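Only a single protein chain was left out; the remaining protein chains are all shown in position.
Chains: A and B, in written order; residue numbering restarts at 1 for each.
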Amino acid sequence: MEPILELIDIKTYFSVRKGLFKTLTVKAVDGISMTISRGEVVAVVGESGSGKTTLGRTAIKLIEPTSGKIVFKGSDITNIKGDIKWIRKEAQIIFQDPFSSLNPYMTIKQILEEPLIIHGVEDVSEREEIILRALNNVRLSPPEDFILKFPHMLSGGQRQRVCIARALVLNPSFIVADEPVSMIDASSRAEILLLFRELQEKYSIGMMYITHDIATAKYFSHNISVMYLGKIVEYGPTKEVLKNPFHPYTATLINAIPDPDPENRFRERSIVPGEPPSPINPPTGCRFHPRCPQIIDGKCSLSEPISREVDLKHFVACHLY
Amino acid sequence: MSFIRESFSEFWASNISKIGILFLAILVAVSIYTVTTLPLDFGVRYWYNPVYWVDYPKSAQPEWINIFLSEKLMSHVELSISKASGIKPYNNRFIKYYNVSYNHECNQFPKFITLRISDLLFYRRDSPPIVRFYVTRPDGRTIELYTLAIETISSNATPPFRYFSMEPKRILLSGDIYLARSLVSFLYREFNISLGTSGVLEVGSEKIIFGSIGGDNTFTPLIGRYVFSAVLICSDVNDGIGMFNVVLGGYVYGLMGTDVLGRDLFQGLLFGFPIALIIGVGVSLLTTFIGAGLGIVSGYIGGRVDDFIQRFADTINNIPLLPLLILLSFIFGGRLWLIIFVLVFFNWPSLTIIVRSMVLSAKASQFIEAAVAIGASRLRIMVKHIFPQVAPFVFAQMIFFTPYAILAESALSFLGLGDVTMPTWGQILEYGFKNGAVFLGYWWWILPPGLFIVYSAVTFVFIALGMEPVVNPRLRRWK
Partner (left out) sequence: MLLEVSNLRLYFKTLRGDVKAVDGVSFSLDKGKTLGIVGESGCGKSSTANAIVRNLPRNVSRYEGRICLEDMDLIPLSEDEFRSKIRWRRISMVFQGAMNSLNPVLKVGFQVAEPLIIHKGLSRGEALKIVEELFRLVGLSSEIVNRYPHELSGGMKQRAIIAMALTLNPDILILDEPTSALDVSIQAQIMNLLKNLKRKLGISMIFITHDIALASDICDEFGVMYAGELVELGSAEKILPSPKHPYTQKLLSSIPRLHSDKTPEFIPGAPPDLVAPPSGCRFHPRCPYVMDKCSRENPPNTLVNGGFVKCWLYK
């Protein structure tokens, strides 16, 4: 498969002003490499503060990386400034909150038309046709019922479908989906995910699926990368990683999510103590070591583990391996 | 767009906004009427030109006050005639009569009497005409009022000769010594009363002309028909007077009365309408346009642009307005554009600061990021996505700002910093205060401009109140 997006050692730091003179550096993304091919879905799983959202924004240049290299469709886009329009056409993003990601003052038609106008689809009837097809694609039918509505007239699920339609009208080859279902009711989550998956396969789109919910990643992604404090701690085929997690952090993430079972209440869940430290001052060595149940004394806190292929295409950054 | 329609129906639903719109309609209609009827240089040409107002009664109350009075006050009268009422030959010459009549019905004497002729025309260089003025009273007696002799022409100018065409010849009879002498002989001839000229002047010429004499030399107004005539004795049949006017100063004048200079307050106050509208709307439009525009740019672009705009706004916000305005009006003189400029210049910063903070929160909305992600330009995002978020607020601010601007202009005028070339309500008020209108009880001079200021301010406050539910969704009726 041809790679559509390559991230090579991406670092994205932010400066935070503290007080009058002090500035602190938040290392949101701290040296991440990743390749996503056409038609491939890579899930990026992590908790809040892991830098997964920043990574997604950086990948499509909504945020400029501090260092590293972004290769999109074979060309290095790391430093281009002016001619960014073709990237905006080829790469799309879908946001977590379907309530705030649509302009409340615009009709569905205006919302879906905007990318077409920006990217020079001048013929009105052609635009109309594309919009109706997009609405049909996301099963908002009959589309005529929806085009004149305002976002507040739609349910959360319907809004998120409009967001998907907006991302698809320009026929992108790559989409960043940032927690697209976390604010949608559990009963319609699966519906949106299945629709998403179907469209992604139909148009063979490469996708970065960002989520905190490792369970949805299971159904949606080919590969999974687990992020902790700006670093990828484990990467591999989704099934493989879920069945056989190598990194202790991945294991705790999986254990933290129960299946509904009446027996659950008679057992304590295995947990990692504490909470993720701040990315302003990440721990030395392995960033997970202060919480790790399997810490190796004198090693984990001193040297940073490098990622190695432990199993076939299954990488882990941990001193245990 | 259904958003606008919804907003409007929400706005229209409250009675207060209906009243506001009605008031506004009146304000606009009066302004349009004023601009189409009064000359645009009304201020310089008339209002601030005391000569124009000499024949108006000073500090006269409005005419309608008579409705409430049992003893009616004499109205101001101006009589005029432009064509000779009669002509007859006289010793090789001609006599032309210009008669105007007046029915005196009220039990008062005129305050003053003025005669005026304009456009005196004659053809004989060697024999210019003579104009004699008479009044014939209801009792049939005639008094000679004045004689106007024109000098012979010695220059080489060619006939016809024209006098008093640029400015009419004005003869103020009250206190005129020639008339006084005429009245002395009139009194002696008709009533056998001997009163010296100083005695006549003491009584007042108007009283003698318009009075019948009582027992102990007191004069009571003589009711009935008076005929004033200008008699032109001329050598050429074509000689003539363009216009003959008689002004009888009254105690009440017009709809709104007059001020101490005799200026017709109705005209002055009328002219205040379009000016208030221009100041109110102009200042608020400019202020909101600049304030909102810079606020959006500052909030959305951020960085150095933001820092610059905000520091600039802070700086202006902290400059004391009044001393600066006094300085500026000292340098440039009080001018309307200066007042508008100053009000705009000192008021956009507060709006910019508020709009910026609103933009900052609107900017955090994901749909802004979504617009960036589909490749929308900064300008497009600011116009299409950011502006609608702040538009209701900005619009309401604009309306709220209008009465502020009107009041501010009035206040500045009141402090004597107003535009000296056009009358505004504030200036009329100021002049009234300066001349002690309050202590003298000249209510018609103080109350109307005050009420008009309040009226125009209230108009926009009502509209703004009606706008409030549209801007603040928590007050909305629908949903």
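Descriptive notes on the structure:
What we mean here is this: a contact is a pair of C-beta atoms (placed from the backbone, for glycine too) under 8 Å apart; a residue touches a chain by one contact, two chains touch by 3 or more.
The shown structure was predicted, so the numbers you read here are calculated from the model rather than taken from an experiment.
For the chain missing from the display, the contacting residue among A:Lys18, A:Lys85, A:His152 or A:Arg269 is A:Arg269, taking the whole complex into account.
Note that of A:Lys109, A:Arg189, A:Lys231 or A:His247, the residue touching the chain absent from this view is A:Arg189. Although one chain is not drawn, the whole complex shows that of A:Asn136, A:Ser155 or A:Ser204 it is A:Ser155 that touches it. One of A:Thr25, A:Ser48, A:Ser204 or A:Asn244 touches the chain omitted from the figure, and that residue is A:Ser48.
Across A:Asp83, A:Asp261 or A:Asp297, the single residue that touches the chain missing here is A:Asp261.
For the options A:Thr107, A:Ser173 or A:Thr216, the residue in contact with the chain missing from this view is A:Thr216. Of the residues in subunit A, those that touch the hidden partner chain are 47-48, 155, 157-158, 185-191, 193-194, 212-216, 218-219, 242, 252-262, 264-265, 268-269, 271-273, 275-276.
Following the convention adopted for this analysis, only the chains that are shown with their structure count from here on.
Put simply, the C-alpha centre of subunit A and that of subunit B have 71 angstrom between them.
Per the touch definition, subunit B reaches subunit A in the complex via residues 2-3, 365-367, 369-377, 380, 384-385, 388-389. Chain contact summary for the complex, subunit A toward subunit B: residues 60, 62, 84-85, 88-89, 92-93, 95-97, 100-103, 105, 114-115, 118-119, 150, 163, 166, 170.
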